[in-house]
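The complex is shown incomplete by one protein chain, all other protein chains being positioned as in the whole.
Labels run A and B following the written order; every chain starts at residue 1.
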Amino acid sequence: MMDYSLAQFYQDVSNGAFQVMVVDLDLNGQRIAALQRELQGRPNDGHLMDDKALEEAVESQDFRFNGRGWTRFNIMITSFLQFCRDVDPWSLWRSCDLIFKFYQDLGNCLLNDSYPIDPLVPLFTELTNYVVNLATILDANSVKLNTRPHQFLSHTSAVISKVFNSVKPPRTSEDDVSNGNAVGLPEKQRILLYLVNKLNNLYFRIKSPQLCSNIFKNFKPKAMTSSFAQYPIREQIEYRYLLGRYYLLNHRVTNAFVQLNTAFSQLMLIAMTAGPDSQPQIRRNLSRILRYLVPAGLMLGKSPRIAYLSEIDPSLSEKYASLLHHMRNGNIRALNAWLAHHENSLRRDHLLLILLEKLPMICYRNLIRTVVQTCTIPQNTGKIPYAQIEAAFKLSIGELTPEKIDIHTAIHRPDNVENVLVTLINLGLLRGNCFPMLRLCVVKKTQAIREILPSIQERILATFPLNSEDSWLDD
Amino acid sequence: PAAAAAPPLPSDVRPPHVLSQTLDYIVDNLLVTLPSSEGFLWDRMRSIRQDFTYQNYSGPEAVYCNERIVRIHLLIIHVMGRSKVDFSLQQELEQLHKALITLAEIYDEVRAIGGTCPNEAEFRAYALLSKIRDPEYDKNIQELPQEIFQNELVQMAICFRRIVSSSNFNERGYIKTENCLNFYKRFFQLLGSGTVPFLMSSFMELYVNEVRFYAFKALSHSLNKRHKAINPDHLIDDLLFNDYKELENFCEYYSITLTSDGVDVKSLPYQSHKLAERQPLKHAILKCVDKMLDHTSYSALIKADPENTTISNHIAITHTDK
Partner (left out) sequence: TDPTAAEDLKNVHKQSLEEDDEFEDFPVDTWPIDETLRSTTNGQTNLWQEDWDDVEVEDDFTKELRAELERNKEQQQQR
């Protein structure tokens, strides 16, 4: 390798040994150093090959593919050689343009399916991982470099996006390989979910998750297999995780829950069968899912098993144990105090405002359940006076604060009884009728509390159906 | 640039300090000519904003002018709402919204290089109210620094967003979400409490009819099939109608039966506040909000900066080296 030369490089390229174009100096540094020496004309007093000379040299190699010349391929090879010639291993900043150009040119090769692009795909995925790391470092230094926030990660996503968009949807149902003939799958199809996940991750990172919408929408139409299960399980889980988070950002709790819960279950299964080497990463991934799954479940009126949770993520379990407690008891003031106490972490996870909005009705439902259980059912009148509920609200909501308005103290008031009842009834969480003039809520005369306050999840699922476009994920 | 007009010549575009002065003149001398001057003011303000865009200028004067323009639009919305003069609410809102977007971009740019804009919180609050049901704004506000997030106006706006949320909201393209509060009573309680500043209250007036509609809708689902009519006072109080006449208009528009017995809430036939076959209801004006104008002047409202900064302070605090 120390004697690597341009001539050998051209030979390797001819033979399709594209791994010689790995950009990572740690892995491929000696080759690149050798090429740099030759391209700069060292040490034999040769001339530095300028851009024009490089282009001509590559052209003259006359690389052919099924008898055809491939212009974009030549451009990409030239870019690689420019990188080799000019790279400064001690300065990311001076070298990054060279790397990005090569990356972009490699991406452009993958756009046209009429060429034999499959052998280039592994190089592309490897380079993608490298470029994302590089872009991360550069963007972290954006103030010093005077670049726009997320400039390099955005650019990276643009390259990947072009490749994703170039994936053609299957033309006929014969193209569907869900019968298990994954062997015949073109490379771009094989990495389709990898591209999807990479893009969605980047969009989250550059704080533009709404861009994921297009990717989610176009994934299934482009996939040559109608069976999601054909993709690597790791990628499937990550997909659901990202989809679940995306739903949460759009306040669609039921859909978020279902995806996150499936991701969690599947990853748990893997954890049980995986070796000790992967346990720490799996465990951290489980925590990542739980961070969003647990609050999603709570918003649907579900209760996590704290003991089970504490085995996987003790600090998360401790955090949510007290919230669960207050939710079950219908304690609005304690719910708000919990949100205030955890405001910073909830804000960072984009959970604060959705919880602020969607936990209270579950809490009120539980509070009213206590009223019904303690008074209404024993008295068997089927009547709940507003005054009774107001007394419960006074205790639950706590002291009225002076009218300084903040999110933890300005939304709930004890005199809001009728409105709360109206909302609960409309959500299907309470079966009853209001009589505003009589200041009374009338329910069925029954000893079975379920007939007055049905199961929360059943009601929510009935009212907010799942997105049918996701059903193929479970087929 | 305006759809119809070609871009102006460089010599026609006014420099930033002139634009500020022009706007100051409008604030000090022309606001009093409302409501009749609404069209003229709309045009002048749009042209000021456009001049900043043409010269690609986003320095302190751009912030100053866009902020004041937003406040003026909010004032105009209320003043025109209570007048009998014809105007296009949609055009006012369009300009308001564009100014808010420009401000958001500038605030982000300034923050990216380590600067701050003193009034940012107020206008982030208005942005939260401009698309009150769009979750994108909830995402964005949670990413801003603590001082902005905890600012009282931002907190108020967040409260309104939660309060106005409704799992029954019905509009084409809108996806319903779970467990929304639909706290119509609290909505009107807050507006009537006097603690929400005038400009924000004016903005919220735009949602009054919508909130009232979904209150009626929700109430109608919670009443017994054979429930009799409700005493109008109950609804006038809870939903802050200015008087019986206003309730009458509202019921007529939504085909709700109103008789000497009261309001037959269950007679409401519509699922959505938007009626395909009719022009939208004129946006509501609340007496208690209007009363807030008694204690101040139009120009004072527009000029009230929380930190009382003049434009020279703007230059000192924000950056200019671009």
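Just a few scattered comments:
Methods note: contacts are C-beta pairs under 8 Å (C-beta built on N, C-alpha and C of every residue); 3 or more make two chains touch, one makes a residue touch a chain.
Because the structure is a prediction, the values reported are computed rather than measured.
Although one chain is omitted from the display, it touches the following shown chains in the full assembly: A.
Between the chain not shown and the residues A:A17, A:A158 or A:A274, the one that touches is A:A274.
The omitted chain makes contact with just one of the residues A:L309, A:M361, A:V417 or A:I460: A:L309.
Residues of subunit A in touch with the missing chain: 24-27, 29, 87-95, 130, 133-134, 136-138, 141, 144-145, 201, 204-205, 229, 232-234, 237-238, 241, 245, 258, 261-262, 264-266, 268-270, 273-275, 277-278, 281-282, 284-285, 288, 293, 297, 302-305, 308-309, 325, 328-331, 334, 369-371, 374-375, 378-379, 385, 387-388, 391-392, 395-396, 449, 453, 455-457, 474.
The criterion applied here is as follows: only the chains that are shown with their structure count from here on.
We define each chain's centre as the mean of its Cα atoms; on that basis subunit A and subunit B are separated by 33 Å. Within the complex formed with subunit B, the residues of subunit A that make contact are 142-143, 148-149, 207, 209-210, 249-254, 299-300, 347-348, 350, 352-354, 356-362, 403-407, 410-413, 416, 418-419, 421-423, 425-427, 432-437, 442, 460, 463-464.
Those residues of subunit B that touch subunit A in the shared complex are 112-114, 135-136, 138-139, 141-143, 149-150, 152, 155-156, 158-159, 161-163, 165, 167-168, 175-186, 189-190, 193, 195-196, 218-219, 221-224, 227, 230-231, 234.
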